[in-house]
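Only one protein chain is missing; all other protein chains are in place.
First chain written, first letter: the chains are A and B, and each begins at residue 1.
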Amino acid sequence: MTTLEVRRITKVYNVRGAGQLTALDDISFTLNSGQTIGLVGQSGSGKSTIAKILTQLEKPTRGEVLLDGSPIPRRGRGLRSYRQQLRMVFQDPFASLNPYHSIRYHLERPLRLDDVVPAAEIDAEVRRLLEKVRLDPDAVIDRRPHELSGGQRQRIAIARALASRPQILVADEPVSMLDVSIRLGVLNLLADLQREEGLGVLYITHDLATARHFSDEIIVLNQGRIVEHGTADDVILRPQDPYTQELRAASPDPERFFATTTGGAR
Amino acid sequence: MTAVEPQLPTFEDEGSADAVVAGTTATRAVAGRSRIPWRFLGGRAAFYVFTLWAALTINFFLPRLMKGDAVTQYLARNRDISPEAADALRALLGLDTDKSLWQQYLDYWGMLLHGDLGVSLLHGLRPVTEVIGQALPWTVGLVGLATIISFAIGTIGGAFIGWRRGSKLDVFIPVTTFLSTIPYFWLGLLAIAVFSVNLKWFPIGKAYGVGMTPGWNLDFIGQVIHHGTLPLLTIVIASLGGWMLGMRNMMLTVLDEDYITVAQAKGMPSRRVLWGYAARNAVLPQIQSFALSIGFIVGGTIVMEMVFSYPGVGKLLLDATNAKDYALMQGVFLVITLSVLVANILADIAYAFLDPRTRQTEA
Partner (left out) sequence: MPDPLLSVRDFSVVYDVDPPVAAVKNVSLELERGEILGLAGESGCGKTTLAYGIQRLLKAPAVITGGSVLFHDAEAGDIDVNALGAEQMRRFRWDKVSMVFQGAMNALNPVATVGSQLEDVFEVHRPDMGRRQRRAAAAELLEIVKVGEQRARSYPHELSGGMRQRVMIAMALALRPQLMVMDEPTTALDVLVQREILRQISQLREEFGFSVIFITHDLPLLLEISDRIAIMREGEIVEVASAERIWNAPQDEYTRTLLTSFPRLTGEKGVLAR
């Protein structure tokens, strides 16, 4: 069991000529393996900043991130080890894979870099990873990214993230850029993997409906602050905070719409 | 889909409840009244000043890096140079090694601020400023005019060709670029051979007829135009391709943008979309290139001046280099440096003037 604790993270940017901007203000939450937390926010809420801080692309102004009780090392082997345990899946399936290299290369690299398996077993491991994300290894292993569909590419990105056998997966809008009919498939895959591998997943999104569907808990961010944090059903069905209530009211909900209106007034 | 706003912090209040009721607020920047971006330029001013200082300081060191043999020899041979001039020359060229380097530097600045660039060995000890001043107008006038004409034709032509993508007009691109790859001296000599020697339409060289004295009279001006036509035309022909290609390519990029489709959907007449929407956006990088190329006008085109025996700055520099006339060389470098700097400033102003987006961003 692994615990990722975000403790009182604050991130302030200095914007030239315009003072300071507080992207995150005193954010705290805990993510355990085997659990999915949905981090819901609109643009400017700070949700992407959290992802950057967790993956060490940005340093927080105040506060810290603790993995199993210890703060993230700044450099060296400790940092490497952290990076193996927390992986990210990005939003853009087109941009996150190098168009020059084959799928095999994309998956072999993390295996080699992190010494996950001995060299002789690398090929077998690549195949195993591809099967885990429900892709046929023979069909994709020697292809280049542009030969695959968006959904397939995102599955590859997930496989790559899983290569180092992480404990925590940060998924930043993993399906926003995919075709509508494929989205659920990829999200279901993430849910299955979370169960199978015992991962802790931080699912960052702006979409309440999918957050509800896939998360155990939901955190609502508004302009850098946590305004609501509870179980998925509590937050969506019984929101306490006015901002959350507004978000819910503004999100399309045909179920409720057709139940309450006669279909006339819009 | 998430919003496509940049990930950098913004100042929008779109999330707050009040904002939704009142209407979404905009980014903080205020719509400026003045189209000249003073704040933007002010930020750059320090940079310009620094560059100027750096250029002049390098200019100071330049002759000191070269061997001063010719000067010492010259001074040894020519006793009739006035002591003041000799001193100035030494100061300028760093021969007064009895003074400290710092003192020399200060003297140098003193001279600069007085507009004294020393005297030219090659031109009978006339002040450098005078020598350059005589050659400069010819270069700037001819090459400047040629650049402007070339830019105008190339840009307007390129806009048109880009607009009519795939039509017969496309042939102008390879034709003009081909012309620009012809070695200029060959083009010049060819022009002279055909138009001056054979057809005798134009004189063979020089800026004006031999024996004429420069003056603001019709006769002289007529001569200037007559003599200048061939060099002008050859420069225009040689440089047209670059402008045309650049503008056409930018047009193609711009024409793919959404706002062009929107303009057409709005029922705007073609001419309006072409000039008001497409060309107006595509020309931005061209303007920058143009402003920068102004800086290089002053350097002159040595080849043109040699082919046409045109009394410009390029030839001046070449002769000075061969004769080791350091003062003159230094003077010409100075003028070139200053003009490139001024051109950069103009480019910045022009771009900020034309593209409202840059007015917001800091340097």
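Criterion: a contact is a pair of C-beta atoms (placed from the backbone, for glycine too) under 8 Å apart; a residue touches a chain by one contact, two chains touch by 3 or more.
Bear in mind the structure is a predicted one, so any value in this text is a computation, not a measurement.
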- [ ] With touch as defined up top, name the shown chains that contact the chain not shown.
- [x] A, B
Open item on the list: Which candidate, B:139, B:155 or B:281, sits in contact with the chain we can't see?
Closed with: B:281
TODO: State which residues belonging to chain A touch the missing partner chain.
DONE: 42-43, 179-181, 183-184, 206, 208-210, 212-213, 233, 236-237, 246-258, 263, 266
Open item on the list: To test your reading of the contact rule: which positions on chain B touch the chain that is missing from view?
Closed with: 1-5, 10, 12, 14-15, 20, 23-27, 29, 31, 257-259, 261-269, 272, 276-277, 280-281, 284, 354-357, 360
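Simple rule for what comes next: only the chains that are shown with their structure count from here on.
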Task: Geometric centre distance via CA averages, chain B-chain A, whole Å - done: 52
